[in-house]
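Below is one structure; the comments refer to it alone.
As you look at this complex, bear in mind that one protein chain is not there, while each of the others sits in place.
Chain lettering (A and B) follows the sequence in which the chains are written, and residue indices restart at 1 in each chain.
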Amino acid sequence: MLLPHFAVRKLASTPASALGGTIVLMFLLLALFGPLIAPYGLNEQLYDEARQPPSAAHWFGTDHLGRDVFSRVVLGTRDVLALAGLGTLLAVLSGASLGLLSGYLGGWFDEILMRFFDSLLALPAMLLALLLLGTLGPSASSILLVIAVVYTPIVARVARSVVLAVKSKAYVEAARIQGESLARILFREILPAVLPALAVEASLRFSYAIFLVASLGFLGVGVQPPSPNWGLMVSEARQHVSQLPWMMVYPAGAIALLVIGVNLLADGLKRVIMGNDYL
Amino acid sequence: MSELPVLRIEGLTVAYRSSKGWLEATRQVSLEVGAGETVGLVGESGSGKSTLALAVMGYLPNGRIQSGRIRFRGQDLLALRREEMRQLWGRQIGLVPQDPLSALNPSLRIGEQLGEGLRLHLGLNKADAAARALRLLEMVHVPDPPRVATSYPHQLSGGMQQRVMIAMAFGLEPALLILDEPTTNLDVTTQAAVLALLEELIAQRQTAVLYVTHNLGVVARICNRVAVLYAGELLETAFTTDLYRQPLHPYTRGLLDSVPQVGQRHASAPLQTIPGQIPSLGNRPDGCVFVPRCALATEKCHTERPLLHTPTPTRTSRCHFWQELVASKEWGGTSEAPVVNGQFPISNPQAPISNSSSPLLRLTDVSVTFRKRGWRKGVRAVHEVSLTTARGETLGLVGESGSGKTTLARAIIGLTPRSSGEIELLQLRLPPALSARSRAMRRYVQYVFQNPEEALNPAITIGETLQRPFVTLQGLSRQEAQAAALSLLQAVRLPPEYAQRLPGQLSGGEKQRVAIARAFATNPDLLIADEAVSALDVSVQAAILNLLYELQREHENALLFISHDLAVVGYLADRIAVMVDGQLMEIAPAETLFTPPHHPYTAVLLSAIPNPNPQAQQAPISLADEVGRGASTAIGCPFQGRCPRSLGVLCQTQRPPWRELPGNKRVFCHLPVEEL
Partner (left out) sequence: MFTQLCTRSRGLLVSGLFLLLLLVACGSTSESNTTSPQTGDEGARRGTLRVAMQPIVNADPIAISSDSEVLVANHVYDYLVDIDPQSNPIPRLATAWQISADGRQYTFTLAQGVTWHDGSSFSAADVIWTFNRLRNTAGTPTADLYANIASVTATGDLEVTFTLQNPNPFFLYDLSDNHALILKNGTTDASSSFNGTGPFKVVSYAPEDRIILQANDAYFIPGQPKLAGLEIIFFNEDNAAVDALRGGQIDLAMRMSSSLFETLKNEPGIIAIDVPTNGFDLVRLRADRAPGNDPRVIQALRLATDRQAIFNVVQQGYGAIGNDTPIGPLYAAYHDPTIQPPARDVAAARALLAAAGYDASNPLRLTLHTPDTGNRPNLAVVLKQQWEEAGAQITVSVEPESVYYGDDGWLEVDLGITGWGSRPYPQFYLDVMLISGAQWNEAHFANAEFDALARTAGTTLNEQERIAAYRDIQRLLVERGPVIIPYYFAQFAAIRETFSGFELKAFAGRTDFRNVSYVGP
């Protein structure tokens, strides 16, 4: 939608981004068709087959309660992608809106908002997330909100920096002279110029959000067993790691693979959109 | 020219890699530059002149030389190894680029930078190099060379930086010098000084110079010979005087016709325009490259590529019909017109100057002060300017960069709120800020921006851009606005299918037409055109100027036309206001501004403009102190620091009076009327 074909072709032509794209596509398919692919339910306990190493029957082995690890990893994809994706979307929407407004209006509004964002950014993302989850109470919707709140300042800063460069352009001033409304100036005149940077930032934020979702799952905040959240799976696997290493290896590997995939894609996107010199 | 030319380009074809394969940027270009000769390489953007210069410098990162030779003193440059090339570079071949700041190392003092080259190429020791550097700075007439030598590049003005570049280039006494638009970014007065310096140095050292520029005035001023490049092809070469007297290619002729000369007015001598635009590299016509824009084109021109004819031993033309051009009377008329002091005769002194009862626009003591963070005192961009203009009148506003003319315009439209003073339009007081102005007030005043590339939103179609003012300011419905937008396109001579296009698919001139169309959408009473043509190529500029003139005639709006180019302003304006450092220096009818008596600044300005007529004997009045700029204070005359006729303490401490001069002139000067 943001990318013309030539950009897609260019992305596909660099091996790294092609690999990243393939990985991301694979996980997207898993998220979409997970229930069809997974041979077992996410909490289906096969009491007689507990603690089995990977085999033909259980590709990734079974966990301490007799659940099929492969099924759980597959079914967990949707959880991670949906939370990270929607959270990122929220962050991009609110960050872009606030960044546009702040950059365009300037003055005290900009000053106060940016100071506030600075103070948010001064906190490590994880700490901020935990603080928020502590106040909001753990649930999927609060995780969405947390991702949005944690990444809104960063997205807003990116959007704002582009707005600052664009707002003094003649076409924006022309729109002001023509008496266009604030909303139209922001979203019709300025936003298109911000979109490429937003697309790059969104893809980067997405990879961080995946990691954040997994980390929160690992800490057990905001997700409840028997959720197949990969982070939670890794956390549950900790006390069994010496006996049942496959319980940890596969969900941890899934996190790593997806994050790497998204990152490779984000890098490629950055190259295509911003040009080679950007890095 | 029996001896070996310093530079000899033989049939050079340079191509760039693109998605459609290799595209030729220059095609079989041959050119010679002899010692002591200055050859102007003239062309509009996209003509290939920069490619040619880069090829000589051996720097074509995305391109390759497909055929041809470049010989320096007989030596084939293309056959040289990198190391040998580097030896030649700087020592034998020098370069003065367009943007000196990007060529100077920002972290090295000027003296060190100059000395570095001397040490590298001449093997001087540190002390000798430093001494030599100082002498070079003296050579380029830098005031206070020791101070400049210890300055960093950003501490110097643009003109000073360019002088340093020139010193650097001449310092090694190269045999060949490439000047790539060296004065394009400079103000007229500074340009005049730099050109004078170049002239002096070239004459002294007998350097061979390849001077790349788009400015025909500069060429006329400094070059012995001219090569006209168009769409990668050399269309004409000739001695400068011959070329200006009788161009032997329709393009050259169109080019000369489309540049207004100082004092030329639309009312008396409308500019000829070249229709269309320069073709892109991939879309070159099969026959003559100029054929789509040529009025003389025949069937032959479409199919057959013209040879480079040699009408006389010293000139060439790539036109099938050069003989017809020789015979053409039309051109001869203008070239033989009596030129008085490099100025056009006043042909129509009783041009209509609107003297209606109440002025359309009245500025009273308008000041604009920018508050900068951490500065106790604001920066005064416009200071107590009072002006009026009437319906149907074109008021020209002239000044160098930083003179405050754009700020004044922005204060009128409200983009930059004024700090004090009154602006009345149709006897209605306009609030300082745009946001405080009513819909009606916005409709009254419209604006055309300088850079057409930025004037249109690249993400919005032309149609939508043109509909918006109808919707927002006129309250039309979608359908009505659509229809109105189409008629606007027609009004600016653009085909209706352009409504669906995005700005990226339009040329610069077309974009500016759209921008003008948008401004006329609300049928404004006042149109402000801020450097509306200065970013355009000359062949396009004339068409836009004529369009503005015609539309204004049609709508009877007042036009505030702002430019740094006195000739362009003079072409359109009924009255002209001259600004220096935020203050008005002179207001005069266009007919009388160009004839004495002048305000001293106007006189300097007029003398500085390079006239595209090599026969005009120009002697630029040099400014007292180029560095004195910006040193003016609120008290006294803003120009006194640079004024060649400053009266000293009086000018420094007393604000000058407004003096009435014959011919409806008003000047802001201490000098008595009879001395001006």
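The rule is simple: a residue touches a chain if its C-beta (ideal position, glycine included) is under 8 Å from a C-beta of that chain, and two chains touch if they have at least 3 such contacts.
Bear in mind that the values here come from a model prediction, so they are computed numbers and not experimental data.
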Displayed chains contacted by the hidden chain, counting the whole assembly: A
Residue among A:Leu28, A:Ala50, A:Leu164 or A:Leu195 touching the omitted chain: A:Ala50
Full-complex contact with the absent chain, from A:Leu65, A:Met126, A:Leu195 or A:Val249: A:Leu65
Residues of subunit A in contact with the chain not shown: 43-45, 47, 50, 64-66, 220, 224-226, 236, 239-240, 242-243
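Keep this in mind: only the chains that are shown with their structure count from here on.
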Length of the line joining the C-alpha centres of subunit A and subunit B, rounded to whole Å: 50
List of subunit A residues in touch with subunit B within their complex: 169-180, 188-189, 192-193
Complex contact set, residues of subunit B against subunit A: 413, 415, 434-435, 439, 442, 445-447, 449-451, 454-460, 468-469, 472-473, 515, 518
